[in-house]
Every structure is written in C-alpha cells, then in structure tokens.
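Here the complex is missing a single protein chain, while all its other protein chains stay put.
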Amino acid sequence: MLIFVNTLREFSAVAFTAGIVFALFPSQGFLVRPCTGKATAFLAQCLVIVLFLASFYKFSLHFSYAQFSSVSILNTDMIINSASLFVAAALLIAVVPVLAHLLTMLGKRMIRLSLFIVLAMIFIRWSAEVTLGLLELNLWDASAARVSFVAKIGHLFPLMIYIEMALFAFLLLAFFCKRRALLQNESVEIGINRRKSEYSTLIEKRWMKSALLIIVAIVVPLLYQDLYAGRAPKLSPAVAVASGEDGVIRIRMDDVKNGELHRFSAISKSGKQVRFFVINRGKSKDFGVAFDACALCADKGYIKKSRHVICLACGSLIFIPSIGRSGGCNPIPLKYEVMDDMILIKPEDLDAGAKYFGFF
Amino acid sequence: MFFRLLEDSVLRNRRRKVLAVVTIAIAATLMSVLAHISIDIGNKMAKELNSYETNIRILPKSEGVSLFLGGVDYNPLKGRFFLNEKDLPRIKGIFWGNNIAGFSPFLTVPVKITGYDAIPVPLVGTFFQRQIGDVDGSQSFETGIRFIKPYWTIQGAWPDDLQQNNALVGKALADALNLGVGQSLQVTPDKGAPVVLQITGILSGDDTYDHAVMVPIETVQNLAGLPDGVESIDVSAMSVPESALSRKARTHPDSLDVQEYDLWYCTSYVSSIAHQLEEAIPNALVKPVWHVAETQGAVINKIQLLMFVMTLVIFIAAGLGVATIIQTSILERSGEIALMKAIGAANHHVALLFVAEAILLGVIGGVCGYLLGMGFSQIIGFDLFTSTIAPSPIVGPVVGTYAVAISLTGTVFGLTRIRRISPTAALHGRI
Partner (left out) sequence: MNELILELKSIKRCFGKITALDDFHFNVKPGEWVSIMGPSGSGKTTLLNILACLDTPTSGDYLLDGINVASFNEDQRTVIRREKIGLVFQQFHLIPYLTALENILLAQYYHSVIDEDEAMAVLVRVGLEHRATHLPSQLSGGEQQRVCVARALINQPAIILADEPTGNLDEENEAIVLKFFKDLHQQGKTIILVTHNPEIGQEGDRIIYLHHGKIVEKVYF
C-alpha cells in the first residue's frame, strides 16, 4: 500500500503534465522530431521527459528492495508490493490519454487553467527540492526563511496529488455538464446521424467512466493510507480519576482485571496531568501498575495491540509479565498497595512520576 | 454484438481451442508448482523474520566452528567447553531483560535404554518450569521449556523439575518402544550407573525431540559428571523485526543522528538483544534461530534463479505454441476477416475478438494449471521438505496472470496476420 501511494505521489505530476501536453499539441504525435515539429511542442515534451527523470531520481533515492519484502524468496508481500507498483504505474499511464481527451474536448481555456495549476505545483515542489539540495551542499546559507520554505513545501507535498485529482474531477464534471448542455440543445437526430450521435455518446461515456474509475482507484487508496492505515496509533483515552479525601487514588480491581490496558489520568500536586495504567499480568489478579511513560522515550505512552503491549515511541514490544518492573523500554513502575479488592495509589508515589510528563 | 461474435468464435474449432488450453495449462501447472512451493516457504520465512517473538540460541564459543563431516562432529573442542548454569540469571539482567519471555538450558548425553540396548537415545536435560532468581536475587522469574515451546502438546503431565526421575518421552520413541504414561524406564550412559526414570508425559509437536527422552537438567548433569554444565540455551525474546535503521546501526554506527540513535537504542532489535546476551554471558556465542530460513529457505534461495529461468523458458515455449495456434486459426478464418473488414471492421475490431478469446483461454488454462499444480506441489513439497505446502491465496492471481500473459503474448504475435489480410479478397470470391 505504501509503495502504491508513494509511486502515485512521486509521478502524478509527470502524468498530468504529459496529459496536458498531449492536449496542447494534439497532432504532434508521441515524439516530436526536433527539426520538423513545432519547437514549442518539442520543448513541452522535453519538459515531460526531464520531469519524469527528476521524479525517477527522487523515487530511486528512497527505493530499496527491502521495502518489497524482508525476505529474498518470492512471497506474498513481495508479490503484492511489486504488483502495487505496476498498478500505480498503469493508473498513471491511463491518466495521460483520459486527461488529454477531456482537455481536448473542453477547449483551450481549460487546458491553460490546468497547465497553470500543474506547472505552479511542479515549480513550487522542485524549487523546494533544489533549495534543499543547495542547502545540503552548503552552496546556500541556511537562512530561516529558506529552511522554513523547504519544510513547508515538504509538508504540503502529500497534498499535491489531491489537488491534481481534484482538478481531474473538476474537468470531468465540466466535461459532463458541457456534454449534457450540448445534448439538450441538439435537435433529435434522425436516420444514420442518430446512430452516429448515439455512438459518440457511448464513446464519451466510456471516457467519462474511465476517468471516474481512475479517480476512484487513485483517491480511495490514498485516503485509506492517509486517514487510516498510515496514521500513527493513538493512545486510548485515559479515564480521569480523582483522589479521595486522603489524597489516595482507589481503583476497583474488578474494573481492571480483564487483561486489557486500563489508562488513567490524575493531576499531581504540581498541577501536571500524570497518566498511568493498570494491566492484569496473569490470569489471577496480578496487577502491573506503571506510569504511561518510559525512562528512555519519554511520555509517548503505551498501547495494547492484540496480545502485546507496545511502546509507541519505538515500537518495542513489552513482555506483559514484566510490566511493573523497570528496565529496557518498560514503563516506569508506579508503587501501589492492595486493600479490599482495591488498588491504592498514594499521592506521593504519583507525584514522584510527574517529572516524566510534559517535556515536549 | 461483440459477445455474439465471441461466442461463435470460442465455440468453433474446439479441437484447436483445447490444444491451446492444454498448452497454457501445462505451463501454468509448472508455474503453479513453483509458485506454491516458493511462496509458501517465502511466506513462512517472512513470518519468521517479521515475528515479534524470536528464538535465540546461546552456545559455548567453541561450538561456533563445528566441523561436521558425514554427520560426525570433528570439532576437537566439542564436549569440553560448557556454559555455566550459574550464569543463567544474567540472561534476565541485560538491558532488554524484560523482553526475555523465557529460556531453557540444555545438556544432552547419549544413553541406552535397558531392554533396547541397540538404540542409543539422546537423554536431554532441561528446565521444564522453575523459578529463577535475578542476579541480585531480588526478584524471581518463572521459566522453562514450557514457556518457549508453547506449541508442544503433552499427553499426560509435564515432569516436575524437583523430581529428578521424571521424564518426558518423544512420541516417535514412545511408539517405537511401546512406552506409555506411568511406565518406568531404565537408562544407562556410556560410563556410569543406570538410572530409573518415570514417564509422566508423551511429547508431540516437535521433530527435534521426537526420539528423545527429556529429564530435569540435574539428572543429566549427574550422569555426565558435569555439575552446572549447560550445552546450549534456548531463549525466547520479544523483539522488533530488523529494519533499515538496525542495519544502519550495525554497519555504520557513527552515521546515526541523535534522533536515530535514541530510537535505535530504545528499540529491541534481535541484533541488540543477541549482542547484549553475548556480553552478559562469558564465552557465549549468540545467534537468532531462524528455522525456516536456514533449512527450506536456503534450498529455495539457491534454486530461485533456476526457477525463474524455467518459468521464462516455459513462457516463451508456450507463447510460441499459442502464437502458432492463433495464426493458424486466423489464417483459416482469413476469408471471414476479409469480409468483416470489407463491411467496415477496423483492425482493432477483429483483434479485440481474438484478444478476448485469448484471455478466456488463458483463464481456463490458468485455472486448470493452478489446480493441477496445487496437487503436484503437495507431492514435491513433501518429497523435498517433508512438509505440506499451505496453498496461499496469492498463488491464484500469480498463476492466472502468468497464463493470461502467455495467451496474450502468443495472440499478439499472431495478430500481425490480421493486418495483412486484405479486404479485397472478399470482393473476389476468395472466402
């Protein structure tokens, strides 16, 4: 999935530029010969090729076979990842003729608008890349403005494909409206012309369906990756617990004995919000109580995923029976006492952990 | 209309169609066999390497250069260096000690079973389930082979570590000697007095110990005269699969920036756990145990190129076969094609017909080949690795794509003939 999305991100601008160039110079064919063809058409095609090579270089920087599979023997991951690369490439190649057709049908104004939007994005993106390159090579001084420009564009880059796809969707919609207006204005054809116009409607519908299909096939996985799969796991909400009159926090054992990670938050004397969690380490009531923070990785917290407890900061698995003991990436233990089916946490023990929270 | 034409096209000349399907199916069968075997092992290996629970084996350093010739270990140091049982608590004392889910030491001596003197049997001493104190003795930790081999099934009961005569017998051995739970067993080592053991359980689910007798480690130590002697230790650790970062840390530790260093330091990679174990235990060699990777994976790795070349060659051969069949079929129908062209069919109209047919033939051939290959792969898998091949769902699409690709490639080469058919033929009765 990640390979699919990254490929789309990297090469989408190339596909869009190619589509627009084909719409701009429809009769020039695939490769214009420099001497005979129109000079602008030749230059435009050169731009597409240069853009492709630049994107390819950028892509190859982050490309490694290890992304496909951790094993060199043919396996499911390797096949799915390679296939996703090909599907992404096929989708982008399919963008070119469909976009070119839509733009040709929509006319010069839309072509110019699309060209402007796409070229603007390409320009911004690559000027950021070049700036970064110059900064890295120490050819430019790293002024705050330059660094923040590079950083901002770096953050915006993932959005660019959405802008492009929105443009594509807009063009599709414009084309749809234009055709409907045309059909309504046209008098009813008779004889052979009726069949011919039906045929052209059929063909245009196929173009529109392809465009829609491409948009869906690109946007849905992107959204899935960006909104769901690619997001860092989040902490489960912490239940705020108040201490009793004596300042002691009491948690009923029966509430936390189900083996899940129960996260609580309380306010320390210093006024900091302190998170801790309680987990039943075994079958009987054998509780591990610890701050939701690690001595090494600070207060990112821990989550329970299926039967493992994982440190969010580094992804290390925590051996559940060892929770409550210090060392490694284990959560910092929190002292507690047991009384009458209650877990008691004294205020001074809680306050001792306040220093682990809220560094950043 | 297109489907009406396709229907007729497919149903006509069935003998030739069957020939094409058989050609594709044979190629697909081979692909299916290779894909089933390779992908199954690849998947097992990936699962093993990406697992969050890794088995690590600790051996005395001299074991590292064992010299096996014809099944006999010629390493002269063999049997002289042992790990010390007293070092065991150190395993939990490493930085990632909390990630050690369990460990179990081993010491093995060959013994003869009274009444069955002909068969020397390994007597394996280990921990079944016992409490181990920390290095400083402050906290104790429950461990043993029960915790690191959760997939073992025991008929009867686990031996008690405190009862030195309790024993666990491998299923194959128990069946061969007709031993059952509750029976007793007298074993004799090369030198020393015989010992009577009480069978508490029969072990199944592990080939390694299928022919072994397992007892508490003290029993073997006493028999061998090696108090505290430990031959190897199996450790089960909770780890994070190796990543680009861990590789970078291993090869160029200086190249890590502060953030990367922190992340690496705070991540329980197998390599770092193994390294720490090696530091903690004197004279120890520590390595992760990747069972599939080292056995089946190694075999497949060696023949992978061969397999690739084979599928390529078969692809070309089958593609040529299909191309010939399609060309004959086009030649035979050239009159009809000329007529279609004369009444207005473009080349693509005609070509599409053949392409659709090719896809259909490819799919049929692919499905046949897939099923046949699944059967054959079981036989071959059993023959090669004595294990069944789990059919993974991805093989279907792979074989299907391969079959359709053969069919399409063959057809596309055949299609050049369509262009050469002139519609003028239709005008002059040559149909």
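So that you can tell them apart, the chains are marked A and B in the order they are listed, and the count of residues begins at 1 in each.
What we mean here is this: contacts are C-beta pairs under 8 Å (C-beta built on N, C-alpha and C of every residue); 3 or more make two chains touch, one makes a residue touch a chain.
Bear in mind that the values here come from a model prediction, so they are computed numbers and not experimental data.
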Per the touch definition above, residue among A:R180, A:K196, A:R252 or A:K269 touching the missing chain: A:K196
Residue numbers in chain B that touch the chain omitted from display: 1-2, 4-5, 8, 12, 336, 339-347, 349, 419, 422-424, 426-429, 431
Residues of chain A in contact with the chain not shown: 191-192, 195-196, 198-199, 202
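One rule holds for everything that comes next: only the chains that are shown with their structure count from here on.
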Chain centre separation in whole Å, for chain B relative to chain A (CA means): 33
Residues of chain B that touch chain A when the two form their complex: 35, 38-39, 41-43, 45-46, 49-50, 52, 95-101, 139, 238-242, 244, 262-263, 265-268, 293, 297, 300-301, 304, 392, 394, 397-398
Complex contacts: residues of chain A adjacent to chain B: 64, 66, 69-80, 83, 294, 296-297, 308, 311, 313-319, 322, 325, 327-330
